[in-house]
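The structure's right below; bear with me while I get my questions together.
A protein chain is absent from this complex, but the other protein chains hold their places.
Which chain is which? They are A and B, in the order written, and residues in each are numbered from 1.
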Amino acid sequence: MNAALVYALTGTALFVLGVAGLILQPHLLRKILAFNIMGSGIFLVMVGLAQRAGTPDPVPQAMVLTGIVVAIAATALALALARQLLDMSGEMRLPEEKSGKDRLDV
Amino acid sequence: MKTLLNVAVLFLAGAFGLALGWAILDLPVAAVNLPEQLTAQLDMSGVVHPVTAVLLNFRGYDTLLEIAVLLLALLGILALPRHVSDHQHRPFTANPVLQTLARVLVPLMLLVAGYILWAGAHRPGGAFQAGAVLAGAGVLLHLAGLLPAWVTPGRTLRAGLAVGLLVFIAVAVALMAQGTLLQYPPGWAGALILMIEASLTFSLGLILAGLYLILADSRAQA
Partner (left out) sequence: MFDPIPWLILSPLIWATLAFVHGPGQGGRLPVAGLILQLALAAMLAQQIVAGGVRVYAVGGWGAPLGIDLMADGLSAVMLLLTQTVALPLVFYARAYFAGHANSLRYFWPLTGYLLAAMNALFLSADVFNIYVTLELLGLAAVGLVALAGGAGPITAAMRYLLAALLGSGAYLLGVALLYGVYGSVSLAALIPLIAADAPAVVSLAAALMLLGLMLKTALFPFHIWLPPAHGGAPAPVSALLSALVIKASFYLILRLWFDLFEPITSVAAAQLLGALGAAAILWGSFLALRQTHLKMLVAYSTVAQIGYLFLLFPLATGVSAEVAASAWQGGVLQVVAHGLAKAAMFAAVGAMIIATGRDEISGIAGVAARLPLTLFTFALAGVTIMGLPPSGGFAAKWLLLGAAQASGQWWWIVVMVVGGLLSAAYIFKVLRQAFLPVEETANFKLLPRMLEWPVLLLALASLVLGLGGGEVLSLLGAT
C-alpha cells in the first residue's frame, strides 16, 4: 500500500459519506454540501488510483479540473433553486407531501 | 419507516464502501500507459504543461462542452422566474475601508489573472484559474458596494458571457475547413490555444461572477 492508495481509499470514504448525506439529510444546503463531498471523493479516487504506480498522471488531473467546473455549475444552479424555494415556502427543505411520493389520488 | 430507510441507506453505503476499498487495494498495472503517450506527443500540442495540453488540445472537446455546461448553469438561473423575496434585506453599508481596499486590490487581481492565464502554457495555471480570480474581483467590488447586482443582463453583457464559448466554437468551425474538429494545424496550436484561453478567461470571469451577482440581486429586490 502506498500514498496514492491512501488518497483513493479516502476518496471512497468521502463518496460513501456524500451519498448517504445527499439521500438522508433533509436540509437542502446540507444536501448540496453532501453532493460536493461526494464529488471530492470521486476526484480523489480518480487522481489517486491513476497514480498508484508512483508517477503522477496529467490526464485524470485534467479530467478532475473539468469535473470541478461541472460541479461548480451544478452547485450554483442547485443553490439558486434552493433560494427560490426558500423565498416561496420559507423552508430550506423539500416538502414531504404527496408530490414526493407516488400520488395515489388527489 | 423513516428510520428503517436511514438504516438501510447507511448499511448499503457502508457495505459498498468497504467492498470498494477492499477491491482497489490490489490492482494489476494499468494496461494503457497514457502518460507515456502524452509525453511523446506533448511537443505537438503547442503548450509545454501537460495538464493544459490535455485540457485544451488532446481533450479540448471536453472543455468545449464544459464551458457550455457553465454557461448553461447561468442560463438556468437567469431563466428562473423572478420572485420578489419577502426576506428583509440589509442594505450594504459602504464601508470606506473596504472600498479603499477593493480599489487597491482589484487592479492587482486583474494583473494576477493575466499572469495566471499566460503562465498556464508552461506551469500550473490557465483560463479557469484566471477566470476565477477575475470573478473574485467582481464579487469583491460588489461586496464593497462599488458594483451593483445584475438585474437582467443586457445584450452587451450577454455577448460578453458567451464570447468565450463563441470564440471556441468559431475556432472549431474554422478548423473544420482543413478537415477535423478541433485539429490545430502544426505551428498554430500555441497561438490558437492562447486566443481561446484569453477569451475563455474573460467569459469565465463574467459567468462565475454572474453566478454570484445575479443571485445577489433577487435579495436586493425586497
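Please note the rule applied: contacts are C-beta pairs under 8 Å (C-beta built on N, C-alpha and C of every residue); 3 or more make two chains touch, one makes a residue touch a chain.
Please read these numbers as outputs of a predicted model, since none were measured by experiment.
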Quick one: which of B:Leu10, B:Ile24, B:Val139 or B:Ala198 touches the chain that's been left out?
-> B:Ile24
Contacting the left-out chain: of B:Leu10, B:Leu75, B:Leu105 or B:Ala149, that is B:Leu75
Those residues of subunit B which, in the complete complex, touch the missing chain | 16, 19-20, 23-24, 27-28, 30-34, 37-38, 41, 57-62, 64-66, 68-69, 71-73, 75-76, 78-81, 83, 152, 155, 158-159, 161-162, 165-166, 169, 172-173, 176, 179-184
Which parts of subunit A are in contact with the chain that was left out?
-> 8, 15, 18-19, 22-23, 28, 31, 35, 38-39, 41-43, 45-46, 49-50, 52, 59-60, 63, 66-67, 70, 73-74, 77-78, 81-82, 84-85, 88-89, 94-95, 99-106
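To be clear about the criterion, only the chains that are shown with their structure count from here on.
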Could you state the distance in Å from the CA-based centre of subunit A to that of subunit B?
-> 18
Interface with subunit A, subunit B side, in the complex: residues 5-6, 9-10, 13-14, 16-17, 20-21, 24-25, 27, 29-30, 34-35, 38, 50-51, 53-55, 58-59, 62-63, 66, 69-70, 72-74, 76-77, 80, 83-87, 128, 208, 211, 215, 218
For the subunit A and subunit B complex, residues of the former touching the latter = 1, 5, 8-9, 12-13, 15-17, 19-20, 23-24, 45, 49-50, 52-53, 55-59, 61-63, 65-66, 69-70, 72-74, 76-77, 79-81, 83-84, 86-88, 90
